[in-house]
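Right after this comes subunit A.
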Amino acid sequence: MSNHNPETERVERPYTESSVIMTTVRVVAPFVFTYGLFVMFHGASSSGGGFQGGAIVAAMVLMLAFAFGIEPTQRWFKNTAIVLLATGGVLAFLFIGVGPLLLDGTFLEYSAYGFKKAPKYGIEGVELGIGAIVASVISGLFFAIARGFEYTEGQQ
Partner candidate 1 sequence: MTDAIVLAVVVPIFGAMLSMIAGLRFDRSGWTVAALTCLAQLGTALAILYTVVQDGTQRYELAGFTPPEGIELVADGLSAPVIVLVATVSLAVVVYARQAGPRGNAFYTLYLLLVGGLAGVTLTGDIFNMYVFLEITGLAAYALVASGDSTESAVAGLKYLILGTIGASLFLLGAGYAYIATGTLNMVDLSEQLAAAGYGSRLVLGAFGLLVTGLLVKVALFPVHTWQPGAYSNAPDSVSVYISALVSTVAAYAVARVLYTVFTPEFFTANPIAQTALVYAAAVSIIAGSVLAVLQRDLKRMLAYSSVSQFGMVVAGFALLSQSAAVGGVIHLIGHAVLKGGLFAAVGVVAAQTGARSIDEYAGLASRAPLSAGLVAVLGLSLVGVPPSVGFVGKFYIAVGAVETGTWPIAAVIFASTVLTLAYFARIIERMYFAQPAVEPSSDGAVAVDVGDGVSADGGEEIHSSAGASPEMVAVVVVAAVAAVTLGFAGSAIESFLEPTLVEVFG
Partner candidate 2 sequence: MSDVASLRPLAAVLVSAVAIPLIVGSYRRQNLREFWTILVALAKVAIVGSMVPGVLDGTVYVTDIGAYVADISFVLRVDPLGLLFGLLASALWVITSFYSIGYMRGLSEDSQTRYFASFAASVSTAIGVAFAGNLITLFIFYELLTVATYPLVAHDETAEARAAGRKYLTYTFIGGVAVLAGTVLVFSMAGTTSFTPGGIGELADADPALARLAFALLAGGFGVKAALMPMHSWLPDAMVAPTPVSGLLHAVAVVKSGVFGIARVTLDVFGPGTMQDLGVGLPLAAIAAFTLLTASIIALRKDNLKRRLAYSTISQLSYIVLGLGILSGEAVVGALLHIPAHAFMKLTLFFCAGAIHVETHTDDISDMAGIGKRMPLTMVAFAVAAAGMAGIPLVAGFVSKWYLLIGSVSAGQEIFAVVLLISGMLNIAYFWPIVYQAFFESPDAHDEKPLIESPFGGLFGSESGESTPVDGTTVKADGGDTVNDDDHDEHDDADHETDTDVDHDDHYHHGGPPAGGWDERNWHGSESTWFMLGPILAAATGALALGIVPATALFLEIVQEVAINVGVMP
């Protein structure tokens, strides 16, 4: 919102704080986050998974942004954090997947890890990774689109 050009014809609606919304969000947010994690972890054994869970977590970020303003939220959830979370998710997926190769298994063959319930933990790890990717990418896209664009010359 900051680099909004006054020349635009769009009507400027300054952000107003609403204590009802802020309080509600403050209360709900941890539960939403937990629910997101729950959905991610459940990818291994029932319906659920990283995509859905990640989307829920991202929804929480969006909710915070709407309640407290996009700027403050972004200061809290920095671009660096988003990148680290996204790449970290992919890397987690890759490492968990490549791990069995070192143990004479094939890619993503969790049972090669050898410990009890290895496939379950393997899938959960991967789902967490995917959740991190989805959550961070959606938040990142949201921030990117919210940022809008800068006007250049030759504007009509």
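Convention: a residue touches a chain if its C-beta (ideal position, glycine included) is under 8 Å from a C-beta of that chain, and two chains touch if they have at least 3 such contacts; residues count from 1.
Regarding selection, all candidates are chains of the complex that A comes from, given by their letters.
Not measured: the values here are computed from a predicted model.
Only one entry among 1 or 2 touches subunit A in this complex, and that entry is 1.
Subunit A meets candidate 1 in the complex at residues 80, 83-84, 86-87, 90-91, 94, 97-98, 101, 105-112.
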